[in-house]
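The complex appears here without one of its protein chains, the remainder shown in place.
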Amino acid sequence: MGNWDWQVYLQDPGGKDPTYLQWMLSAWGWTISVALSALLVALVVGSLVGILRTLPNSPGWVRFGNAWVELFRNIPLLVQIFLWYHVVPAIFTPARDVPPFILVVLALGFFTSARIAEQLRAGIQALPRGQRYAGMAVGFTTWQYYRYVILPMAYRMILPPLTSESMNIFKNSSVAFAVSIAELTQFAMQAGEETARPIEMYLGVTVLYIISAMVINRIMAFIEKRARVPGFVAAGGTGGH
Amino acid sequence: QSNDTLAKIKASGSISLGVRDSSALSYTLGNGKYVGFHTEMGERIVADLSKAAGKEIKIQYTPVTSQNRIPLVQNGTVDLECGSTTNNATRAKDVSFAVTTYVEEVRILTKASSGINGISDLKGKTVATTTGTTSVQTLRRNKRAEGLDFKEVMGKDHADSFLLLESGRADAFVMDGSILAANASKSRNAADYKMVGEVLSVEPIACMLRKDDPAFKKAVDDSIKRQIADGSLAKLYDKWFLQPIPPTNTKIGLPMSEATKQAWANPNDKPMEDYAAK
Amino acid sequence: MNLDFGFYNWSVITDFVLKGFYFSVFLTVVATLGGIFFGTLLALMRLSGKKWLDTPAAIYVNGMRSIPLVMVILWFFLIVPFLIGRPIGAEMSAIITFIAFEAAYFSEIMRAGIQSIPRGQVFAGMAVGMSYRQNMTLVILPQAFRNMLPVLLTQTIILFQDTSLVYAIGAYDMLKGFETAGKNFGRPIESYLLAAVVYFVLCYALSWLVKRLHKKIAIIR
Amino acid sequence: MAEQMIQIKDVSKWYGPVQVLNNCNVNINKGDVVVVCGPSGSGKSTLIKTVNALEPIQKGSIVVNGIGVTDPKTDLPKLRSKVGMVFQHFELFPHLSVTENLTIAQIKVLGRSADEAKTRGLKMLDRVGLMAHKDKFPGQLSGGQQQRVAIARALSMDPIVMLFDEPTSALDPEMVGEVLDVMVGLAKEGMTMMVVTHEMGFARKVANRVIFIDVGGRILEDCSKEDFFGNPDARQPRTKDFLNKILQH
Partner (left out) sequence: MAEQMIQIKDVSKWYGPVQVLNNCNVNINKGDVVVVCGPSGSGKSTLIKTVNALEPIQKGSIVVNGIGVTDPKTDLPKLRSKVGMVFQHFELFPHLSVTENLTIAQIKVLGRSADEAKTRGLKMLDRVGLMAHKDKFPGQLSGGQQQRVAIARALSMDPIVMLFDEPTSALDPEMVGEVLDVMVGLAKEGMTMMVVTHEMGFARKVANRVIFIDVGGRILEDCSKEDFFGNPDARQPRTKDFLNKILQH
């Protein structure tokens, strides 16, 4: 493909960012903001839903949790983002004034929450049944044995899939360009078009994505190391995007 | 790859024609059928090429997007793109353009009831444009130059941008006049929308082809000039802009602009920058 | 806001939606089969214990897994024509991209599947005199496939959803079909809503089947 | 008359259509050491788990120390905190150190202060001979050690009765002895115990009653140890068969 032209990064795109390089960095900032906010939503909602699905003797909650998971994981993320951005405000007008950033965070967060809920449920159910019995047998209430026995181990066990989920959320944030968030992929497409230098732009953006993925991976590895229980060995999980 | 497109299409007996899915000048009816002012003009160019080659050249329609059209032309996927591509200096470094066949005027589309009548009314308003088009760049430059402060939202394509206007998320949609007219005409209440105010910029639209292939460019240009000269292009304009068109049989209703008339009077391939300097 | 689905008659569906649906399904099937084939090869490379096989496979898999699919799609669209020296259409490009991309994901699933086979099974195969190849094809891989079938199919459902991203290069998939129909009739809201419903019904039905299968497998084991 | 500690009355239980306990009746007095044996899948674990309502039952009633386990008004966590339970797979909390395993329920359930809980817990740990391991995690201990910690954990709650579900069957043979020794000690001190086990040596040494359950969850034998081992002719054929199998080698 031959002749590179890295100078394009120093050209003036004409907007508020003086160079394409600075524009790209600000786009990276948007990617990070979208991803981290959505991750927060996903963790909170996903944990809640995941726990609901494992509660003993609460068929209502279990059904609600199952419905949540099925709804949000069986529609493509892109379509879900369109639903939040276009369809919801058309039916429910005040939603029109909600900034797209929030809508995207909710869309991405809920989409991912379904997957985290599923992992947490699997993690909880993969714990030996005896652990639940042991918690009950020493006199813990349901809330107490979740808090002190089940959840600490379940979260540790799902750290590997949570790591890939956190990396996924960064990658999936790329879909946000479809609704006017000025993140990396939108930058790549727009700047690639304006400068007619798509390869250089794609390369820069790809490198930033890889850096983001690696940083998240390192952070999660650190958490995993901190949370490691001496002497305890467990098998990991896999799958998904 | 070789830069002799004429030889290539003659040898293979087919040409890859770049078309668009949903622009005013080129769009799809589904089922692999592509129509529109520029698409039909492209078909006629190919007919002329067939005549010159002395054999039937079949058209392979290749839908492109604004993000991929230039690489596709460069890498040979598309031989001739007749969608709605602005001829500007940056692009001219990578591809070459046939003579201008349509001069686009960037305009403001707004709801009739919005009270916006020109660019100065956009202050403090939200303006929609489309990712991967040059109008965004124009708008950005204007914004900085004139200290006009408005919010910008970007649809992923024109229909999306129009939807932003329709749903009230944006107060105005700034884009090529033909696109604005087409989108408004297809909407449920076409009468709710109006194009207002001054022309923000003028953009020559032309068919795009590979760089450094003068013979091919000449063949394409000659065909276009013929179509202008014998009046068939004007008939085509009438068919696609003033008569009801498929699939919904509504009229775009956009009479030919002065700028377009001038371009036809003096066929040329000047880039957008030359228009602005005027 | 009044929704009006009236324009969705059979001819709109055949003209716009079905073509995209066929492509989405075709892409899913081809990418699943190709992805599993190459993914298994990659997994075997990674488990070979030979550095010169493991390292390139690891770089490929981890590289693919840290880039958004949209970017991978854009990349392949840009560079595949240069690599193979002739132009290809958006659809062909999407097929190559998805096979290459999914191979990375399927390889991780197959690797986990192979590793989930107890070491004792490997020993048992060796102990009755099987060669490495026989042990792999007769003992390990059949079990790995069986154990991982639900995960492989779940990945396939995700893959089906991900085909919606090919619109980035203008390939005509099911979502594109709905969008185009919506645009042409000025009814995008209804189209998106309908697209969501159709995706949901298809994916939910598939995941329901996977769950049934999972239960069946659990009984056999 | 001996004080009644556990009364299991006409208890039946089903998993879906499958009956796993069939009209079981057992009375255990204070100080009794009752060994429960029977073939795999006969419902031994299920029976012992019904005593502190870890498994619900569909028919019958269970009373522990005067409190109705099956009574909906009963505060189950409170009842369970008084019933010590030891599991086949130890079920220590793997993310907590040995000391934390011993104290957490004392603090959170009984409301003891951290200091008080620690004193009590370590006393029990000392008793099972593992004081040196108080700061380790379960995963760092051998199976036999983990099981002894599990016994100490149950004892720190000052239980009035102890339930054991095959406490030695997941252990390597050399570790079985160390756990049984602790249990023998407990029995000798007068702890009321219900023990599911195949260790007939233990039964011979300390049980005062042996119960045999057959597949389907029916209690076939409930008799004194002397009778069970000493009087084979009075036994049911199924029991003799079972005893033959497990005592053969």
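Chains here go by letter, A, B, C and D, matching the order in which they are written, and residues are numbered from 1 within each.
In this section, a residue touches a chain if its C-beta (ideal position, glycine included) is under 8 Å from a C-beta of that chain, and two chains touch if they have at least 3 such contacts.
What you are looking at is a predicted structure, and each value in this text was computed from that prediction instead of being measured.
Q: Would you list the chains present here that the left-out chain is in contact with?
A: C, D
Q: Can you name the residues of chain C that touch the chain not displayed here?
A: Per the touch rule, chain C residues meeting the hidden chain are 118, 120-121, 123-131, 134, 138-139, 142-143, 146, 220-221.
Q: Across the whole complex, list the residues on chain D that are touched by the chain not included here.
A: Interface residues of chain D facing the absent chain: 39-40, 142, 169, 172-177, 180, 198-199, 201-202, 242, 245-246, 248-249.
Here is the rule we go by: only the chains that are shown with their structure count from here on.
Q: Show me the overlap between the contact partners of chain B and those of chain D.
A: A
Q: Determine, using the mean of C-alpha atoms as each chain's centre, which chain is farthest from chain D.
A: For chain D, the chain whose C-alpha mean is farthest off is B.
Q: Using the touch rule from the top, work out which pair, B-C or A-C, shares more C-beta pairs.
A: A-C
Q: By C-alpha centroids, what is the most central chain here?
A: Centre-most chain by C-alpha means: A.
Q: Where the centres are mean C-alpha positions, what is the separation of chain A from chain B, in Å?
A: The answer is 38 Å.
Q: Please report how many Å separate the Cα centroid of chain C from that of chain D, as a whole number.
A: 51
Q: Could you list the positions in chain B whose residues touch two or more of the other chains?
A: 67, 71, 160, 163
Q: Residues touching two or more other chains, restricted to chain C: which are they?
A: 74, 78, 82, 168, 188-189
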